[in-house]
Structure formats: C-alpha cells, structure tokens
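One chain of protein is taken out of this complex; the other chains stay put.
Letters A and B name the chains as they come in the text, with residue numbers starting at 1 for each one.
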Amino acid sequence: MNSNQFDLAIIGAGPAGMSAASTAAKQGLKVLLLDEQPRPGGQIYRNIGSPALKDRQILGPDYYYGEKLLTAFSGAGVTYLHGATVWEVTTDNILYVSVKGESRRFEFNKLLIATGAQERPSPFPGWTLPGVMTCGAAQILLKTSGLTPPGPIVIAGSGPLLLLISCQLIRAGIKIDAILDTTPGKNYRSALPEFLGALKGWRFVLKGMRMLSEIRKAGIQQLSGVTGLSADQDESGNLSAVTYYDNKGHQQTLSCSSLLVHQGVIPNSQLTRSLGLAHVWDEVQKCWKPELNKWGQSSHPDILVAGDSAGIGGALAAELQGKLAVFEIVRQRDAGSATSGNNEIEQEKAIQELQQQLVIRPFLDRLYSPAEEFMSPPDETIVCRCEEVTAGEIRSLANDGCRGPNQTKAFCRAGMGPCQGRQCGTTVSSLLASELKASPAQVGYYNIRAPIKPLTLGELATIGNADSNC
Amino acid sequence: MAAGIRTSRNGSDVAVVGGGLVGLAVALGIQEKGQQVTIYDEGDIAFRASRGNFGLVWVQGKGDSYPAYANLSRLSARLWGDMAASLEESTGIDLQLSQKGGLFVCLSESELSQRANMLDQMAANHSEGYPFEVLDHQQLKEMVPEIGPEVAGATWGPEDGHVNPLYLMRALLKRFTSLGGKLINSAAINSVQPINGQFHLHSADGRYVSDKVVLAAGLGNKKLASMVGIEAPIFPNRGQVLIAERVKHFLDYPTGHVRQTAEGTIQCGDSKEDVGFDSGTTTDVIADIARRAVTMFPLLKDVRLIRSWGALRIMTPDGHPIYQQSEEFPGAFLVTCHSGVTLAAAHAGPIADWIAEGNPDPVLNLEKFHANRFQV
C-alpha cells in the first residue's frame, strides 16, 4: 500500500471522526483523517487543543470533555491533515483534497463521512444584515478567541444551543438584553407524548432545566411565543434593532447591536449528496439525511456516515457512532476469519450507550421543530444569501410551473453562489413543497456536484499533471 | 387548423413532448399562431441539455460540410435579435443577448491553420459570403489583452454571440403560458399511439389526445419517434461545463471555450465524450477544461470554481438536426438538435410555422434534415 492509499479515510475531525480514527488505529487500520479546520475538535470541541478562554467555567465541562477524545486520537498514529478541504470524492474510492492551495489525491478502501452539522438556514427579513450572526458562530468565537458580541445583545430562535450560548455569555458576565423564543406553542403539545420517554434521558432533561434556571436567575427578559421576527437596519446598512410580535400579538422593537439567531442544526449533507447516496427527508427534524443502517453504512458499500452528518444526535452520540462504524468496517474485514467477533462485547456496549444518548431526541426534535415562518418565510425575505433571491421569487416560480429546486435554480440563480446552496437548499425545498402542496421528499433537493467547496481553476488545472502530487 | 378543435377534455391541437429549449421554442411559435399547445415535460430531475449548455448563439464553423445546417444556424442567429426583443418586452426578462461577434481561440498554430482552412472552405461553399477573420497572437492580443502567451491565435466570427440560456428558457415558458399554452410537467411521456389520425400520449399520470404531436424530448425522442414511424439515430454526447465565481467584467466576447456571463461568472467548457446516459462530471475532464481555460486566460488561475455540471448533448451521426414529419402518420413531427440555444429563433419562427401550417419555407431546405439521410 503506497502513501496515498488508506484502509480508512475519515472526513471530519469532530467527535465522530476523532473517535473513529483512534478506534480504527487500535484495530490496525491505516487511517487518514482529513479536516478543513486548522485544529481538530469539529465545531462542538472547536479549538479543544488550545482553548482561548482562561475561565473554564464559561464553556463548562461538556466542552472540555473533548480533551479526552483529542488525547486518544493524538496518540493513535493516524495520518491527520488539517486545513484540508475535500472537494471531491468519487464513487470509485478516490478523494481529492485541497491543502494550502494544492490538491492531493488519495485512495481508500472505506470512507467514513463525519462532516457534522450546520446550523439550519433560518431566513427572516433582515437576516443578512451585518450584526446578525448565528448562535453557533458566537460560540465558535468564544472557543477560538474569547470574543463576545457587542451589546445590546438579543438572542432569538429556538433550540438547546440557544439556551447554551445564553448561559455561556451569562457566565462570562455579558449582559443579554433579551431572549426571544420562537418555539411554536403547539410544539409543547406535540412533544408532550415523548416526555415520558425523555425522562429515561433524565440527565439531559436536568441539564435543560439547569440552563433555564440559570437564565431566569440572571434576570434576563425572556419572551416565549415570539413570531414575525425581523431585523432592522440603520442608515449605514448595519443591524440597528429587532422587531417581532410578542405572544399577545403586539409588535415590539428592541434596539440592538448584535442579534444571535438559531433554529437548530441539520446534517451537513453536501458530500453525501455529491456522492449520490440515498437520502431521506426527516419530517420531525425537518431536514434531509443519508439513508443508513444502524452501523452507519450508506447505500454505497464502501461509504459509511457517522455523527451529526448521519442525522442529528449530538456530540456523545457522534462519538459512539464513529466507534460503531469502525467496528462494522472491521467486522466486514474479518468476516469468516479467526478474529471475527472480537469486538462484539464492546460493540454491544456502544449500541446500548448510543440508545441512551438518543432517548431524548424524539422529545427534543418535536419541541424544537422550527416555526413555519422560518421554513416558509415572508415573500420579501432573502432566502439565497449569495444570489439574493427572495422567498417571493421562489413562490412565483412555483406558480409558473417549476416543480423542484433544480428548476428554480436554473431560473433565478438561487443556489448558484459560492455557498453552493448550503444556506438556501432546505428553505427552497420547503418553500416549493408548501407552494406545490407536496412534501420536501417529493420536491427533492439540489443536484450537488464536485467541487463541493470552491477551488481555484489553477489548482484544478494541476490534477493529472503532476503525478507526484496528485 | 382552427383553434378550439378539442378532441377530449385532456386534449389540445398540438402536443409538444419535451419542455426543454427546443420544445419550448417550437411550442411558443405554434401557440403564437393561435393553436392550442400543451407541453408535456418531466419533473425536476431529468437529463436536461437545456440547463447544461454553454449559452452560445454560434455560427462560425457550424455546418462546415453541410451548407443547409450552416444556413439554418445563420438564419437563426439573424432572427435572434427580434425574438429576444419581443420576449423581453412581453416577459420583462432580460435574456442578456450580446451578438458582438465571437472568438474561437486556438492554442497551437496547427489548430489555427486547420480552422482557418475549414472556414475558407465554408466561404467557398457560400456564394453569398461567409464572414470570418483569422487573428494571429498579436492581433488577438490587441482585441483581448488578457489572452495567454501560449495562445496561437483565434478565428473571429462577427455573427456569433451569447445569451443566458436559463433566462431564455424562463422567458419562453413565461410567454408561452401567458398566451394560454399549457404545461403538464408531472411525468414523462412513455408512449405515443397514432389512432385514427390523432395521437394518444401516455404517461404514468394519464392519457392525453392531440391532433398533432411534436417530439422534442431530446434523448427521449429515439424511442418515441419509432412509435410514429420515424427512425431517429440519436445518441448522447456528454459535455461538461465549469462555472467560476463572479468577477469584475473583463471579457467582451464569448469564445468557444470560455465566456463571461452578464452576471460576471466565468463559464468554461466544453468536452465531447461518448459516455452513454451519464450526466455526471469526471475529475480528469474538468481538470482538462480548467487547464485549457487557464492557458487561454492565465488571469483565471486564482478564480474559484463554484459549480460544474455535465449535460448530455443530443447527437446524430452527422451532428446535424432532424426535422421531419412522419410519412406514415402525418401530424407527427420530430424536432431534434444539439444547439437549442442558437436554433431557438428558427424553432420559434419558421420551424413552428411549418408545423402549424405545413408548407415549409424553402429557405429552410427541410428535406436536408430528414432522418432518411442516415439510411444510406
């Protein structure tokens, strides 16, 4: 096996990727781990090797737990490339990755996609204004730089991360002017039947209650049932205020310099899509995810998916899924040989732990299902941030006969910009679905093709030219 | 045929199978004559040459050994301005048509001289004249200063141009429906049955009846044409195209391989491969396209590629279109070509007239586009 060939290539060095890498190395696999960020950790354990904040209380133990994973992975003897942007994977087991402006080609026997999640694109009028940022972005700034947004700060949206970033800012002594909770009231009712099940995951429930009480104690204005969210701009085009309807239907405006928004997270499916893997629409999580068996095996025999890119389950679930995917790869390798079945006990234990991790999901997913206004926003709302296409344009194309996102893309450029549809894909599918009275599953998604991240023509031009390199 | 002769609730005067550029242009032209047209199209995911083409309204070199095709391309290029103006006026959609001439850039001297010979030959075959110029490196550089040092030169065709093919499609559809044209795009038409002088179209969703049927289903035409007694030897030929990010305007003219769109994005193409029904992209081919683009325009080196796609051209053995009415089942027409953009104005004009009214304009030389030319 030459230096460009690996038993297992893993894309993404978050919890799934790190745990898979160290497990696989222990099983004797030659492992390549590729990650786009400069340091391992993924988004959840971003910068875990050199956390910026002096005060460990701010991010709390759940973040620093990542140090354990990092230590295990660092000593495992894995080939790890950071700052490595995978821009193409082919179905015949070849991948191309751009490192420092040069493309390299690797071959793999098995591929584990562990590209994690992205925050759900949740368009509302004014969401493109400078000053509006996702809660995840604010958290990354805490982890990597110890930076906090300028006040007045308003946090708006729905989901566990909304509560978490609020608590973290409170612990850092930062004043939050208001938390606008957009969780629809009906979600409480639809989540209720799942609550008993959720109690089996009592640790999570307790964690959630602790966060809520931390926010209450800080005396922060917290409004539930907020609708009609929009961001307003000043004369220089930056965020100046947020306007919304309170739960009594009265319109309110709050002046602010920072608006942190969040509507949950969705699998990062660009790579799994580009490979043509089968995907399903998850009606509860309101997102697409690859179709997998319980080990994370996709519709391609050599490609597995683990962690949030396989469907949202959180960091601890991701860690276990990474492990399980490797056990499956090893099982396939050893099938029929004397060593087969060696991992069965550990595997069984991981499956049980995973079930325990996921027990809270039905409750969380129902409770934090995004409000309709973020799936199908008002006409004037920009849905494609890159090409500045509005929801109204998508709706009018649906009425002109477009039946899917690839047709609307052709007609109005939504999805053609540098983000390659990452910020509009789910919205456009949802909008079309609601206009055409169909489900997003029927409407479909953008055709995603290489390069799955932009790369220069000059770099692409070197492919196949210099054999030493590519 | 008078409008309003409905044969059934699901019927129309003319059924057009295929809602790509070819089908839309023909359908619009017929609808404009007052006949009731219905377009039958597949849904969102289909092999779509119309979404995957390069956007050239191109004349130079087309039909180099087939004067009828050369003439048709030139005729269409001349009709293009009027069509664009009328579509823009009626739909408000700017097609971004620019017909200021186009360049075919040649990397080597031998490529350049071969091309010059070919165009010379064409000029000899066209008594009314065939305008082009051969530019050496220096002459080309004066016209396009960004050209790379390794480029040998280019041929210049004053009748060439480019357009936004996606907006063309959108405008054709909008105009068509605003005139009362119907679009049924839930499922592909699987069969056409000639029954008592009419045509019954079947899809997974239902059965439709019409007096005439126009097959404009691209690669789907092969199967459908045989059902109305026409042998159509057509096959796919994949082209891959790269789209790079928006950059400030620098390129005034389209070239055969690189063009800057009105939005500022850079398109690089094109490749010809026989790959069957696979519209994906392949790394080595897109790398070749990038290499050629960067050789032609070195300043594109650090411009970022955003998208790539492969699309399937609809080819015939000689590369020229087929326009034919079935002799066995009059009223069934086959329209197939790989230059749906360039020929759009011809399709919406004289070709649509022929289908709607019979008596093709002799200038079209339609007998030259009969599929029986392949049965030699």
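In this section, a residue touches a chain if its C-beta (ideal position, glycine included) is under 8 Å from a C-beta of that chain, and two chains touch if they have at least 3 such contacts.
In the analysis below, contacts and distances are computed from a predicted model.
Going by its UniProt record, the hidden chain of the complex is named "(2Fe-2S)-binding protein" among "Carbohydrate ABC transporter membrane protein 1, CUT1 family", "nitrile hydratase", "Protein lplB" or "(2Fe-2S)-binding protein". Note that the absent chain touches A, B when the full complex is taken as a whole. Among A:Q118, A:T183 or A:T427, only A:Q118 touches the chain left out of the display. Between the chain not shown and the residues A:T23, A:S103 or A:T148, the one that touches is A:T148. Per the touch definition above, the residue from A:D7, A:E88, A:E387 or A:E435 contacting the chain not shown is A:E387.
For the chain left out of this panel, the touching residue among A:L112, A:I165 or A:C256 is A:C256. Between the chain not shown and the residues A:N4, A:T91, A:N238 or A:Q251, the one that touches is A:N238. Residues of chain A in contact with the chain left out of this view: 36-39, 43, 47, 50-55, 58, 118-119, 128-134, 136-137, 140-142, 144-152, 172, 174, 234, 236-240, 255-257, 268, 385-388, 417-419, 422-423, 453. Residues touching the missing chain, restricted to chain B, are 146, 245-248, 250, 264, 299-304 (touch as defined at the top).
Here is the rule we use: only the chains that are shown with their structure count from here on.
Centres computed as Cα averages put chain A at a distance of 41 Å from chain B. Contacts from chain B toward chain A in the complex involve residues 43-45, 48, 51, 166-167, 169-170, 173-174, 177, 183, 185-186, 242-245, 263, 268, 280-281, 283-284, 286-288, 290-291, 293-294, 300-310.
Remark: chain A residues 88, 90, 94, 96, 400-407, 410-413, 416-418, 420, 443-444, 447, 449-451, 454-458, 460-465 touch chain B in the complex.
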